[in-house]
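Scroll down for the structure; my scribbles are underneath it.
Note that one protein chain of the assembly has been removed; the remaining protein chains are unaltered in position.
After this line comes chain A, so read on.
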Amino acid sequence: MSMNDIVQAILAPGAQVFVPVLIILLGLLFKMKIRKAIKSGADLVVGFVGMSILIGALVDQITPMTKKLGAATGLHLTAIDVGWTGAAAISWAWSLAFTFFALTIGVNLIMLILNWTNTINADMWNVWGKVLTAYIIYYMSGSYIWAYGLTAIQVIIELKLGDLWESQIADMFGYTNTTVTHIETFTAVIMFPINRLMDFIPIFNKRIDAKSLKKKIGMLSEPWAMGFIIGILIGLLSRASIASVLNFATYMLAIMAIFPVVAKYFQSALTPFGAAMSKYMKARFKNREFFIGLDWPIVGQSAELWVTATINIIFFMFWAIVLPGNTTLPFAGVINYCLAVGGLLLTGGNLLRMIVLSFIYTPLFLYGATFLAPILTKMGKMTQAIKIPAGSQVTWSSIEAPDLRIMFAYMPLGKWWSYVGFVVLMVLFVFMYRHIKKAPLPSERYQELGNKKSNN
């Protein structure tokens, strides 16, 4: 048996065999206890198989209903939204996924040594976001150089976002030296021009209290409730019988509630690595003041964020139905964190701005998801991470940084517009960065409603 035969034997069964074996070996390399390393591997298997079963059930239920929807309304919403959890499962299944820990840390080290950033990205969970970008680029171009090169740019962008948000987060939430390095906040860049226009419109410079609204939304924002409501809505639009609408909606309720339960297994498998890598980074820069970059939930206490995300579900469904050429049916990704978190940080928690910006920018995500659907479907099939029946497509309705990722996908193919788009995004980023650094902090930026004193 040659080395090649052994490699083939491990790769042939698909991601649910290969990736857990890899994580057990890596775990032992990082001096994990054998029992824990094996448990990590087992958790990954549960994640892959569980996600495959769940997406299978979702596709089985939703496909007949979207056919009815097509017949009743002429809408062709055939790309099924598996949310970020589905996209993450597909990404982690790529055989090169784990190399992106090294890329993320390597680029970060260089940026810190050169003093080009003050941020240490400790959010090792979202390494999968880099994997997804690279996998899309590799899928489009077949080139590893482009895949790793452009993804390194994403890592740099995330660090600069971290540098920018630290002062905003400190002002809004009182944490010091803690920031968000999530690429979803890149959506602030494309929202920046309209947000800048809003500076000149008085109504957008007053602050609305979101806390009481958040209380009113209450149960509606629980995953099962969203699943049920979307199920009822699609069922009614499809003009199915009441019995089948209710059957469908209860199924959607259950699937929406089970998604996080399954996706959790990926996280518990990967936590020991995140901890080891982050501790290494922190130890290396002990004597320097730096910001620790984390996942977005550190700003999740914001009532504005949840009110915006919940109201945006209505906008999402509305745009999905009226946008010409859209094929995405929002479901598992229907909470759009890019708009909610990006909007929160960009506007300093101005609820009215966040809601209006969400409405204006939702089409970007539906078109992004429509573009991504054939790619994500093929990627899922290639790694065998999830089983997708022939003729069905999967996608992710709230794909993070769709603008940037689409430019990245076409740059290796030499499409001139992708270079123009990339340069425009980077110029906007620089303008936004400079503007926010100069602008008053969120707590001083707006007038309280009913308070005559202007701080602007």
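By definition in this document, contacts are C-beta pairs under 8 Å (C-beta built on N, C-alpha and C of every residue); 3 or more make two chains touch, one makes a residue touch a chain; residues count from 1.
Everything below uses one rule, namely that contacts and distances are computed from a predicted model.
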| item | value |
| --- | --- |
| Identity of the absent chain, which is to be given by its UniProt protein name, from "CotJA", "PTS galactitol transporter subunit IIB", "Tryptophan synthase alpha chain" or "Electron transfer flavoprotein small subunit" | "PTS galactitol transporter subunit IIB" |
| Identified contact with the non-displayed chain, of A:Leu25, A:Ala275 or A:Leu441 | A:Ala275 |
| Touch with the omitted chain, as defined above, among A:Leu58, A:Ile136 or A:Ala263 | A:Ala263 |
| Given A:His76, A:Lys214 or A:His435, the one touching the chain that is not displayed | A:Lys214 |
| Touching residue (missing chain; options A:Tyr175, A:Phe285 or A:Phe359) | A:Tyr175 |
| Chain A residues touching the omitted chain (full complex) | 84-85, 122-123, 125-126, 175, 178, 211, 214-215, 218-219, 221-223, 260, 263-264, 266-268, 271-272, 274-275, 278-279, 282, 292, 294-298, 300-303, 306, 335, 337 |
